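All protein chains but one are shown at their positions in the complex.
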Amino acid sequence: MDFLKKLGSLDRRVVYLVLAVSVIVPLVFSFNLRHYVDRSTQRLFDHIEAVPPGGKAVLISFDYDPQVAAELDPMAEAVLRHCFARGIPVIGMSLYPIGASLGERIFTRVAQECGKRHGVDYCYMGYRPGYTIVIMGLGENMRGTFRTDHYGTPADSLPLLRNIRNYDDVALLLDLAGSQVVTTWIVYAGVQYHATVAAGLTAVSAPDYYPYLQTGQLVGQLGGMKGAAEYEQLNVERGYHPRKGLASRAMNAISVSHIVTMLLIIMGNIAFLAARRAGKRDGEGRAIQ
Amino acid sequence: MTTNPWVWLAAILTLCIYTYLYKDNPFYKFAEHLFTGLAVGYTIAIYWHNAVQPYVIQGIFRAHDWVLLVPLGLGLLYLTRFIPKIGYLMLIPIAISLGAGSGVGLPRSLEANIVKQMQGTLLTPAMLQHPFDPYNGLVVGLLVLAGVVCTISYFFFSREHTGALRVSSRIGIWFVMIGFGASFGYTVMARLSLFISRMQFLMTDWIHIIK
Partner (left out) sequence: MTRATGPIALALLLALALPAAAVPAPPGAVRAYDTPDDDGLSITLEWALSPSDSGTALDGYVISRAAAGSDSFQPLAQLPRGNAFYHDNEAETGAAYVYRVAAVDRGGEVSQPAASGEVRAREQWFKAGKVNALVGTLLFVFLALLFIDRAKRGKRYIRHIPGLDAVEEAVGRATEMGRPILYVLGFSTISDVATIAGLNILGQVARKTAEYETPLVVPTNDYIVHTVATEVVKQAYAGSGRPDLFNHDSVFFLTSDQMGYAAGVSGVIARDRPATNLFMGMFYAESLVMSEAGAATGAIQIAGTDAINQLPFFITSCDYTLIAEEFYAASAYLSQDPLLVGGVKGQDFMKLIIVALVLAGSIWMLATRGDWFSSLFAIN
């Protein structure tokens, strides 16, 4: 009973330490875990797989801050590699001021690795202020809404944008976000302009968007680090990239730490129930004081 | 270990933030305030280059697009909040944006969040063909329908929860709790992901334990 009592009042710093160890050890001693691929990830992958190369573009919006970049950066990277490997034109943008620089970093690096040229194979348009107005503007006139790219080049002079007027010429619109901004894309680009929308979401917001997936308002969805790791795995399986990326390596640590978390939850509950039972015996109203 | 001073700076700031796990301290406060300040400064610069430059300086002063004076004037009214005597003028742009926002948003939100979701909840004849399909089968369809109806009944306030309403609302709250459980699980993954990513950075870019 004493042990259970101690367990119930365990210093939270001990929990932090146990979790830190469960994260660091699998990162250092890496092993290869194979993930099952969720249907929502597969649907996004298949949708991009069906886009004819050199035709319609994929538009990626980086609507997130550095706080959640850990989950969303690997998604952006995996989807970009897929598009570049298949020769699909890609347009990058952001509705968040800070998201613009996060997106640019990834675009530049992946494009360089894949030997893609700005303006021809991809365009990075950067930040546009105004959320709803921008989303609706892109549906009317893409070049007019962007005006210039991230580096100040006029949108009219970019060869890739020559044939892209509005969402009619966009095969897929992928919003990477950790907030409700995805709903804005669904409501305005999806409902108003019938654009095809998909989302890359932080794990916190992923459950909120399952209803949209079920109705087809989202054609696919990547949820958290797991979603990114699944996409990396699909890229490797189809030969679009030789090796898995950061998200797959992180999944080892996530898997181990999840087991530790589950054990902690079970132990915490046993301690709680034991304390409650003891409390009842002693005639106390509340279990934990 | 790396010799790149920027990586060192990022690593030290990361560690400063994590000292909060032990307890609140000046190192944590310093890193937190530094980030807040940087974010605000960066945002101001971005707004300047993406809003003020193209629309105000280029649009009004160079291209003489005088219509832009209207939104500029409305925007400036927000600043009256700093002058208590005429602070109420701030309500004008708020009212316009709220009104226009509701007008533009209401029908579309209704379509996306209610009309289309109602369509998604309906049981369709196609479900009869594969009743046990885990995504579009009849069984899943019935479960979704029951979940929607029961959950809505829990959030019905015009009648006391007695009789059939009591049963359905009880089932409804179970659906809600299962939903929260899923959300909680996902949140645990999210928070661990952020921690893991920082650990990857520290061990890969900073001390080179992981190659």
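Each chain gets a letter, A and B, in the order it is written, and its residues are counted from 1.
One rule holds in what follows: a contact is a pair of C-beta atoms (placed from the backbone, for glycine too) under 8 Å apart; a residue touches a chain by one contact, two chains touch by 3 or more.
Given the structure is predicted, the values throughout are model-derived calculations rather than measurements.
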Worksheet item: Taking the entire complex into account, which one of B:110, B:167 or B:207 touches the absent chain?
Response: B:110
Practice prompt. Consider the whole complex, including the chain that is not shown, and state which of B:100, B:123 or B:209 touches that chain.
Written response: B:123
Worksheet, complete the sentence: Note that chain B touches the chain not displayed via residues 20, 24, 32, 36, 94, 106-108, 110-112, 114-116, 118-119, 121-125, 128, 145, 148-149, 152-153, 155-161, 176-177, 180-181, 183-184, 187
Fill in: Contact set of chain A toward the excluded chain (per top definition)
51-57, 89, 162-165, 168-169, 171, 191, 204-205, 208, 286, 288-289
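Please note the rule applied: only the chains that are shown with their structure count from here on.
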Fill in: Contacting residues of chain A [partner chain B, same complex]
13, 16, 19-20, 23-24, 27-28, 30, 39, 65, 67-71, 97-98, 100-101, 126-129, 132, 147-148, 183, 186-188, 190-192, 202-204, 206-208, 211, 214-217, 223-226, 246, 249-250, 253-254, 257-258, 261
Practice prompt. Could you pull out which chain B residues touch chain A in their complex?
Written response: 21-22, 39, 42-43, 46-47, 50-51, 54, 101, 104-105, 108-109, 111-113, 116-117, 119-120, 135, 144, 179, 182-183, 186-190, 192-200, 203, 209-210
